[in-house]
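For this view, one protein chain was removed and the others were kept in their places.
Read from first to last, the chains carry the letters A and B; within each, the first residue is number 1.
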Amino acid sequence: MKILVAIKLVAALDEDFEIREDGCDADPDYLDYQLNEWDDYSWEVALQLAEKFPDKIEAIPVTVGPERAEAGLRKCLAKGGERGIRVWDESLEGSDPMVIGHLLAAVAKREQATMVLAGTLASDHAYAQTGMCAAAELGWAHIAVVSRLDLDPEASEANVRRELEGGIEEELAIQLPAVMTIQLGINEPRYASLRGIKQAKAKPLETLTPSELGLSPQEVGEAGSLSQVRRMYIPEKGQAELIEGTPAEQATRLAEIIKELRGDA
Amino acid sequence: MGSARILQDLSRAAIRASDPFRCAALYGYCVGRSAGKALEGVVRSFPRVARDFARAGYAPATLLDALGRSEDRRLVSLVAGNAVTPTQTLVYLTWHYNSAELSRVLAKHRNMRPELLEALPWKSDGAIAEAIAGNHGASAELLERISGAVSETGNKLLARNPAAPTAVLDKLWATGDIFVRGEVAAHANCSKTALEEAMRSDVILLRRKAASNPNMSINGLRAMASDAASEVRAAVVRNPRTSTCELPTTPDASARVRRCEARRGGLGAVLVDRLAADDDSWVRRWLARNPSVSREALAHLAQDKHEEVRRGVARNPGSPPELIAALARDECAWVRAAVAYRQDCPPELIDAFEQDSSLDVLAGVAQNPASRVHVLTRLAGHGDKDVRRAVIRNRSASAQVLDSLCEDPYPLNRACLAMHPALDSQALKRMLDDPDAQVRFTATQQYVRRLTGGSVV
Partner (left out) sequence: MAEILVIASHRSGELNPGTLEVITAATELKQATGNKISVVIIADKPDQYVKALSVGGVDEIIKVSVPQAEFQPDYYESVVLAVADERKPQLILAPHGVDAWSFMPVVAAKRRYGCATDVFEIRYEDGKPVAVRAAYAEKMHMELDFPHKETVVLTIRGNTYKPSETSATPAISEFQAPAVEPRTRHIGFHAPDTSGDVDIAQAEYILSIGRGIAEEDNVEQFNELADQMGFTLGCSRPIADNGWLPKSRQVGQSGKTVSNCKLYLAMGISGSVQHMAGMKHVQTIVAVNTDAEASIFNIARYGIVADLFDIAEELKQHFQ
């Protein structure tokens, strides 16, 4: 059985930054790309399952993104797994989670995967949609914010928990095939060994285009998206309110804030 | 190969690889040469990395200097705001640029010399004057001159500035609000008259501040020792000018005051006994940490039902070996950890800790310079990255133990390892190509430092 793990190289913003000329995103000079934090956890889930059932489960990282996104695949492969898949061409510029989910679904079909894991959200835009859009395309069972996953590859369903408000968890059984989004803290992601990092450089990465996956031009880019970014801007508040004065004065104000927030007399 | 040659090779390799981190680490050792420009060029070609260095506390001073001389305004302003930027760079920034915004940042910098502060256009810019009022490097004379030019906020900063002269403080006392006056009352340069007024004030804050003044008279302290407000009595007890013999024999009604007593050095036996039996666990916690407390009292506190009191004893440098040995078997892991971190912990005790289930205890053992080699060797293979890092932070860890950690999968551990003086030079050299940027930076810095003895070649 194959487990596809959707991963994303996310953009992190520098402390001070400027907006891109078209006003729709940050100036790339101020962006730094790294693997989405959630993806470390979902990849770890897949790796642990593949290690537990070495002959039965294969874990494959998949990403949708330009060439730099390969760094994310390599980072995963440095910890385990044999191959990765990257989907891209220019037509995907401006795609939203619907398009990405659609592409993931197409890869899952092509690979005849039984499970697709994605992060609950990605730290850049925090849409929390991609995994569920893939589920919609596949028509598979799905659940978001999974905090525990027990799987027997022979069984027809998996036992999972999802995290609810206030740390409560719901335990449920989910039929396979399934799509799940994984929550932080589900496990303790490993660090790649130096040897693993070297070896990952030689592991094969397959590159696919949307048309190879059977998506038409109407299904990608802005045309295939459910939303479009009109504008991004820096919100006004953002800055801390400075509490000024002498320490006695500052502490007096702080004590007020604390007592007010806590509802103390 | 001579060290100059090795440096040259390292620089070439870093430039060829376009690695801003290695280039930054090498920069300080190659200034003035053409390589210097090229190294800086690589760093600058990664704007985000350059900005990170410009604000980082670990940035090499020479690199900060170079970035401060660039034409990128954002970089320059970050350098001006970086607390570790050296004075020579600040001199350049002060004289070279004419920007109010930059001047305001510079006016706050702790490395600004008095004459540099003087040169800033504070007369025409209230925000600059205000920043100088809060700069502890300003001279008394400059503070006096700007004292007329600052707003209420500036007055508050002035009243707290250790360099503020008595004349300025007197003016602030006469005109300031309650908080300004509080600061004046606590100030070492506060005039006698102001201090006396503060002492007699109706406002608790002012009496408390007066009671904390390092120049408060003994008689004044005696008078305030029976103040109605516990805050004031506590400040009297805290004031080093209050002799411990003057502390009352009958317990103060307020735990706040008794806690302060328990923190004082040189307590008499009677007082210690009284505090050791106090109902307030914080009084006992403070006492347990007090290095001047007798062994007998410590032995008593080591039996306390509150684990934090026992931990205090276990951290107390005056605790004798038999107490330490007893606390090493405490049921509370955080108490045992306190023992595990003690450098005077006997090796047999440390050996026994090796089987402990608490990571806090193991990390203490791993970090303890008194731990024996076989213990460190085993902990270097521990599954927890924090325990392994504690071995790496152990300054008496041997080259051999450290060598076994060179391939630690946790990048931070490798970065710490690169800093260890006992790490074998060959091992350090291998880290120059580490996949992790921070490791490459640290390893390169350490390698070059060893090579050059720390001086620019």
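Assume a residue touches a chain if its C-beta (ideal position, glycine included) is under 8 Å from a C-beta of that chain, and two chains touch if they have at least 3 such contacts.
Please read all numbers here as calculations on a predicted model, not as lab measurements.
*Asks:* With the full complex in mind, choose from B:R289, B:R310 or B:R388 the residue touching the hidden chain.
*Replies:* B:R289
*Asks:* Quick one: which of A:A71, A:L205 or A:A248 touches the chain that's been left out?
*Replies:* A:A248
*Asks:* Contacts of subunit A with the missing chain: which residues?
*Replies:* Spelled out for subunit A, the touching residues are 11-13, 15, 17, 26, 37, 97-98, 101, 120, 123-129, 132-133, 135-137, 140-145, 157, 159, 161-175, 178, 181, 184-185, 222, 226-235, 238, 240-243, 247-248, 250-252, 254-255, 257-258, 261-262.
*Asks:* Give me the subunit B residues in contact with the hidden chain, please.
*Replies:* Subunit B touches the missing chain through residues 55, 57, 81-83, 105, 108, 208, 231, 256, 259, 282, 285-286, 289, 308, 312, 315, 333-334, 337, 340-341, 359-360, 363-364, 367, 385-386, 389-390, 393, 412.
The definition used in the following text is that only the chains that are shown with their structure count from here on.
*Asks:* When the centre of a chain is set as the mean of its C-alpha atoms, what distance in Å lies between subunit A and subunit B?
*Replies:* Here the centre of subunit B sits 38 Å away from the centre of subunit A.
*Asks:* Inside the complex, what are the residues of subunit A that reach subunit B?
*Replies:* 14-16, 29-32, 190-195, 197, 244-249
*Asks:* Could you pull out which subunit B residues touch subunit A in their complex?
*Replies:* It comes out as residues 47-48, 51, 55, 74, 153, 156, 159-160, 179-180, 182-183, 205, 209, 385, 407, 409-411, 434-435.
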